[in-house]
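A protein chain is absent from this complex, but the other protein chains hold their places.
Presenting subunit A:
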Amino acid sequence: MTRYILLAVLAVVALIAPFFVYPILLMTILCFMVFASSFNLLLGYAGLLCFGHAMFFGAGAYIGGWLMKEGGLSIELAFLGAALAMAALGWVVGLISARRGGIQFAMITLAISQFIYFLLLRAPFTHGEDGLQRIPRSDLFGVVDVSSNLSLYYLVLAVSVAAIWFFYRIVHSPFGEVLRAIRDNEGRMESLGFVPERFKILALTLSAGLAGLAGAMKASVLQIATLHDLSFHVSGTIIFMALLGGLGTLAGPIVGAALVVLLTDHLAQFGEWALIIQGSVFLVVILFFRRGLVGELQAFLKRRVARA
């Protein structure tokens, strides 16, 4: 019951928010919520630490942006195209890396992301260091105008909610159960007749697709796609978001994404100090909130219920 009230309140807040807060900031938060969820699917539910996760986000932004600017596609097709292309890339990355675990997996994904970075730096359609600029916000279904910040906000909100619902579906599916079991004890799953890497490859495919969608949304929001989007900096930020909120909880990385985007926005005025403040926050969370903010809150509530 409380869950439904909470959801209803959230829905109302989300619907009226753009009248109080700058819509671009809100949309950036939504993009990172989807992106952080895709990362959570890997690390929180499959135990896979992807160090180069920004490649799916950044390349997704380029592809989504290019499809609207040069391809003249409507916005939903650009989103879909970016998601599918990144899912395909995720599948390839999975084929290369899924047999390895732990730090090896992390390093391989990092290496592949560096390779993609270089590829996009050199590719003719990305305009090198300048990036893809002045990306148009094409019409939804070719007819509905979403070029204003407000109308785009509602589209991005709807797509983000759908994407997070899809993420929820995955982690609470039969496949999600298998995935969590592999995360907990891969060797045991193998001895029960499962081939773990197949499930990891599927997880990477789905996760990359979600990250690509987030990237394409970001390209439509800020109307720009640059190499920064797939830099190691962004890969690191997403790890920070997920850990801050709490891995392996549905809400954790979503909350983490919102907090980090807001924090970054707020700290921008402090220039160089921003990094130091961010680093200190990270340190405090790692030291004192090992389960992340949402994870600790859940554990706290559970203890209260147990005592009552």
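Keep in mind that, in the parts below, contacts are C-beta pairs under 8 Å (C-beta built on N, C-alpha and C of every residue); 3 or more make two chains touch, one makes a residue touch a chain; residues count from 1.
As a working rule, contacts and distances are computed from a predicted model.
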Options "Phenylalanine--tRNA ligase beta subunit", "ABC transporter ATP-binding protein", "Sarcosine oxidase subunit gamma family protein" or "histidine kinase": UniProt name of the undisplayed chain: "ABC transporter ATP-binding protein"
Candidates A:Pro23, A:Gly176 or A:Gly292 - the one touching the absent chain: A:Gly176
Sole contact to the chain not displayed, among A:Leu95, A:Ala123, A:Val195 or A:Leu283: A:Val195
Those residues of subunit A which, in the complete complex, touch the missing chain: 169-170, 172-178, 180-181, 183-185, 187-195, 198-199, 202, 206, 248
